[in-house]
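A protein chain is absent from this complex, but the other protein chains hold their places.
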Amino acid sequence: MDIGFIGLGHMSHGMARNLLKAGHRLTVYNRTREKAKAVAADGAQLAESVADACRGEIVITMLADDEAVEAVTFGKDGILSTLARNAIHLSCSTISVALSDRLTEAHKEAGQHYAAAPVLGRPEAAAAGKLFIVAAGAQQVVHRCQPVFSVIGQRLFEVGKRPSLANLVKLSANFLIAAMIESLGEAIALVRKGGLQSNQYVDIITSTLFNAPAYRTYGAIIAEERYEPAGFPVAMGLKDIRLALAVGETAAVPMPVASIVRDHFLEAEAQGGSNSDWASLARVCARNAGL
Amino acid sequence: MDIGFIGLGHMSHGMARNLLKAGHRLTVYNRTREKAKAVAADGAQLAESVADACRGEIVITMLADDEAVEAVTFGKDGILSTLARNAIHLSCSTISVALSDRLTEAHKEAGQHYAAAPVLGRPEAAAAGKLFIVAAGAQQVVHRCQPVFSVIGQRLFEVGKRPSLANLVKLSANFLIAAMIESLGEAIALVRKGGLQSNQYVDIITSTLFNAPAYRTYGAIIAEERYEPAGFPVAMGLKDIRLALAVGETAAVPMPVASIVRDHFLEAEAQGGSNSDWASLARVCARNAGL
Amino acid sequence: MDIGFIGLGHMSHGMARNLLKAGHRLTVYNRTREKAKAVAADGAQLAESVADACRGEIVITMLADDEAVEAVTFGKDGILSTLARNAIHLSCSTISVALSDRLTEAHKEAGQHYAAAPVLGRPEAAAAGKLFIVAAGAQQVVHRCQPVFSVIGQRLFEVGKRPSLANLVKLSANFLIAAMIESLGEAIALVRKGGLQSNQYVDIITSTLFNAPAYRTYGAIIAEERYEPAGFPVAMGLKDIRLALAVGETAAVPMPVASIVRDHFLEAEAQGGSNSDWASLARVCARNAGL
Partner (left out) sequence: MDIGFIGLGHMSHGMARNLLKAGHRLTVYNRTREKAKAVAADGAQLAESVADACRGEIVITMLADDEAVEAVTFGKDGILSTLARNAIHLSCSTISVALSDRLTEAHKEAGQHYAAAPVLGRPEAAAAGKLFIVAAGAQQVVHRCQPVFSVIGQRLFEVGKRPSLANLVKLSANFLIAAMIESLGEAIALVRKGGLQSNQYVDIITSTLFNAPAYRTYGAIIAEERYEPAGFPVAMGLKDIRLALAVGETAAVPMPVASIVRDHFLEAEAQGGSNSDWASLARVCARNAGL
């Protein structure tokens, strides 16, 4: 397939390379051109503009936030005005439910298709083609994206026809991770004050009840206080919690744990930790306990 | 070994049976005598009194709360006044750090030994001898309990010489479970309002990031709203959170998520749900969202 | 002075009438024309359009939210494009800090002036000319508005040159009221369960430590459960808390009590109480306690 790929961060590199390996023709665009070069070296065509990346059957966007997706979609010579009729905008970014709904409408009016397929997993999983994909959109649109999904992910979860449902699941999953970090942070502060070592405690917890990837990954980061450089920074975590709280507000769903996570992200930022890993929520817990 | 066993609830039955199967001589005592009969049928001696269960090398207590442990230990003809010098009181109950410290002192003064060994796992794991054991106490005391641990559990974690450290770990682990239930409850309320089915969501979450026993067990209970009969009731969950918050207060550790869990347990009780499973925290979240 | 007045709700009527009584020439505009007629009967000119209300030295806006202020300011033939050079847009609405900053810039570029002067007080105070005014803006601009302030308010607080500072104070004041309602709600639920009557409790509290207008007003509403019709509805309270939390987020200020208030407003909305008085936060507290 002819595929456009807009946005080349840590996650995207692995995804793009796997698409190339599978034999797809890839045209990649990144605002900072330098970042696209590595993928070009692997065989991707370098696009000069967003429009250049919109000449195929599918254009994938994998960008940092709503603003970035809005810019490439609604901007002059953006996706909306250059993508062919019947072609697909496949959004893998973690964006707001509201923007996803707006994109659905806009592409429909333009005679194009839109589906959302945010991914669960870290850069290593992306590189290995082992991401989990949560997709939503019209059935035949999601079906047409299958060749992409089968290459970048190990499993696909289809959650419905309304694309923003997939974004909702992704936001809620990031909330669950942040809530887990916060809870671990509180528990670890408690046992440390009692005289236990963090790593011994994390070992117990992750060998028994919480023998799950997320607990092992973040438990280790917290035990080693390895918050810099960030795998996923506080600023991005705060953004995702803000989006989760925003849907909760629209839907009248109180989320008190999400509010605490938000407050602790703000506290981390107030201490200058905006670029630290979001696992540094645990550092906020420790600091508030005088550790 | 000659072992006494005081307190025969859901968990204890499995533990006691496994001790019998391994060839230990067991004398069991339960306030409500009826409950002890099942174990007697399996070969245990029925004790007429607490004192009767204190004639061996070890007496195990597995009781509901501080009050029950205090009663059998400090009461007239209780463990403290009847256990032989050098014999061991092995406390498997989930009790407060303060009581565990007090028991340590009291047994020391009486020339006896005390170790704490709360267990992680549910009744099925107890029956299968697959519990996880978190033990703390003087090294040779814990060593002498090894024949017990090897029969009831699949793995032992020794956390130090001060017995109450094991209780601290157990309380913090129960806090982590409750925090997980609360977080899942908020996330599920959010996605349900967006139009997703609980079970589909739980399937996604537990197949990916949170592929852990605790998430699968409680995710299923929440998705099916199977809160009665309770595996572990709200009243017991509230008790454990109260004990965790109490240590946190003594040690000056703020635990905002624990406070939310506490408030939602109270809300569950105010709605008459004191005997429902503690997973019904998720029902509180749903209710507050108008579901 | 020739004064335009845009937006005629409960508060505005009293303000407008007092301006007329003081001899000012008033041109009033309201989207729903019906509402402007009462003031017209008192001597105000009825404007056919926003532009009609922008022909004087000052145009006052007193509207429900950011969206309404944006519409009349930036819309076609709005304030920005029709107000004379050197004339003043005096914004009395409770709007976001971000919008106030944006208005400051936009009017400056257009050669016009902008000042913010949100008011504290209820409709009765507005009718009596007894409002408190919190104003911010360039000194000579605020000075030129003095004839307005002296008529509508009993006291003026100038808080600085940057107009949005006044909005910040107003948002924080509304947060303090909401926090007070929530706290009263929790306290009253507690004493009611102990057997005390709400009104007796409110009498004690407001006769002693909290002998303040806000406590007396809201204490009475809560004691009598007089939540409908709303003096100030939940939906508006939620909006103001959202704006306060948004500034807090930009400035990295955790506000845990504001988060609780937000969650309880959402709970009120989820129960269908969007149009009830914001004092119904206390009803949420009572409900969660099983009352």
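Order of writing sets the labels: A, B and C. Residues in every chain begin at 1.
Everything below uses one rule, namely that a contact is a pair of C-beta atoms (placed from the backbone, for glycine too) under 8 Å apart; a residue touches a chain by one contact, two chains touch by 3 or more.
Only a predicted model underlies this, so the values are computations on that prediction, with no experimental measurement involved.
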item	value
Which residue of C:C92, C:A116, C:V134 or C:I152 touches the chain not shown here	C:V134
Options B:H24, B:R144, B:K170 or B:R262, residue touching the unrepresented chain	B:R262
Given C:L20, C:A36 or C:A258, the one touching the chain that is not displayed	C:A258
Missing-partner contacts on chain A, residue numbers	256, 263, 266-267, 269-272, 288-290
Chain B, residues in touch with the chain not shown (by the definition above)	238, 242, 248-249, 252-256, 259-260, 262-264, 266-267, 269-270
Where the missing chain touches chain C, by residue	97, 120-121, 132, 134, 155, 157, 159-160, 162, 164-165, 168-169, 172-173, 175-177, 179-180, 182-184, 186-187, 189-191, 193-196, 200-201, 203-205, 207-215, 244, 247-248, 251-258, 260, 263, 285, 288-290
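The definition used in the following text is that only the chains that are shown with their structure count from here on.
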item	value
Inter-centroid spacing, chain C versus chain A (mean Cα positions, whole Å)	39
Chain B and chain C: spacing of chain centres that average the CA atoms, whole Å	53
Centre-to-centre distance between chain B and chain A (centres being mean Cα positions), rounded to whole Å	38
Contacts with 2+ other chains: residues of chain A	248, 252-256, 260
